[in-house]
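Every protein chain but one is kept in place in this view of the complex.
Let's turn to subunit A:
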Amino acid sequence: MSIKIGEVPYKERIQKGIKDDFMRQAVSSAQGRFRTGRITQAEELGNWEDWRDLGEEIRTHTLENLDYYLQQLSEQVSRRGGHVFFAETAEEANQYVKDIILKKQAKKVVKAKSMVTEEIGLNKALEEVGAEVVESDLGEWILQLDEDPPSHIVTPALHKNKQQIRETFAKKKGYTGSDTPEELAAFAREQLRQDFLAADVGVTGCNFAIAESGSITLVTNEGNAEMVTALPDTVITVMGMERIVPTWEEMEVLVSLLTRAAVGQKLTSYITALTGARLDEEVDGPEEFHLVVVDNGRSKILGTEFQSALHCIRCAACINACPVYRHIGGHAYNSIYPGPIGAVITPLLEGYEDHKELPYASTLCAACTEACPVKIPLHEHLIRHRQIIVEKNMAPTAEKLMMKGFAAWGSNPSIYNMSAKMAKPALGPWTKDGMIENGPGPLKAWTDVRDFYAPQGQSFRSWFKQRQKDGGSK
């Protein structure tokens, strides 16, 4: 897989999402729970805005000095017995990992959940050299068995219900139990435990690398990243180049922001910091450690007006706050990074051509910006994307017509007045009790999902004039 999920056109993806009642219900309830968790945690701290300011300052300073901190990190990892490879492209990263697999003659690779390895398509690359790749995060495992892409960056299988999961387990793994979540999870525990113990290589992502000590911080609830790093003799960590902090003190602050903003927990069950290779006489941990630092388009964002998009700590708070995501779900974005942050970074990483609709999958209500624990101005980035798309002449026809048309229409008072009056009789056939339920032409896309107030036959200006005449009483 890469960032882009498939070739289905935007409108069809949206239709599919909107018609998927289970998914919409699941997303809506998950959003509610995640948001409540985040807000409760923020209220309990009492000074959440200070925390956000601190998070923003840390991210800004780190990205401004990214070359310095990556150099320090690489030296520390190397000093602690690890290898470091800087990969400019996905292909370079995949090739490096493939070479290790071949050299080790590794048969089985266990993975902890990682967005960057989804982004570069690592699993497919490893399968090409004959390795069996097992995803060990419960949600990722379900998706892997079902060959389905993630729809949320924290709970990737959010769009699946337990009956579907039971069927997948039965079909792919011979599961015969019920569809209670506990029994399904117990089955996954038992199956994956054997994979952990038998794996030759473990592959992880990275929540935060710590430059001062060369440590890799991993944040999980299930304990799978711990299995992946404690048991196999070779461990490979793949990190997006921006996922770094100067010292343990900043790591701690960002982890606190991450777990609160993502799932409303003070800390997740497991926070692990892995530093280089295991020492003499140690049994757990890798004897061979590799760190792969991936650019894959990120450096194009550095030094631009979008630089703060690289501050993202992948908590999904913006996704959980987004009213558009709530209705269309993750797959509609056609990117492994959905929601507001996905709509900002996907076009930056992969270009506008394939993703020009994403900045429009937003109401610009700014709920995302308000939710972001490191204060990325997400909705402002989305507006800027739209400006660039119109400048590049790539905007959807409706948007271009609207921008041109409104200028002509709105600047001529007599045409404006007439069309405002005419709108009511013209839309009469579609109007019922003052609402339009199944509108024609451009209104259709809106009224497919909600009703639209029918024009009242009186413009605001004429209403206001009337109101003043009446002495402001109405």
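Note that contacts are C-beta pairs under 8 Å (C-beta built on N, C-alpha and C of every residue); 3 or more make two chains touch, one makes a residue touch a chain; residues count from 1.
Simple rule for what comes next: contacts and distances are computed from a predicted model.
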item	value
Name of the absent chain as recorded in UniProt (options "Lipoprotein", "Lactate utilization protein C", "ABC transporter ATP-binding protein" or "Stage V sporulation protein AD")	"Lactate utilization protein C"
Full-complex contact with the absent chain, from A:15, A:268, A:431 or A:459	A:268
Candidate in contact with the missing chain, chosen from A:83, A:108 or A:384	A:83
Listed residues A:12, A:53 or A:91, member touching the removed chain	A:53
Given A:155, A:346 or A:369, the one touching the chain that is not displayed	A:155
Chain not shown, touching residues in subunit A	26, 29-30, 33, 45, 47, 50-51, 53-54, 57-58, 61, 64-71, 74-75, 77-78, 80-88, 92, 96, 136-139, 142, 155-158, 161-162, 165, 181-182, 184-186, 188-189, 192-193, 196-197, 212-213, 215, 221-224, 226-227, 229-231, 241, 246-253, 255-256, 263, 265-285, 293, 295, 299-300, 302-303
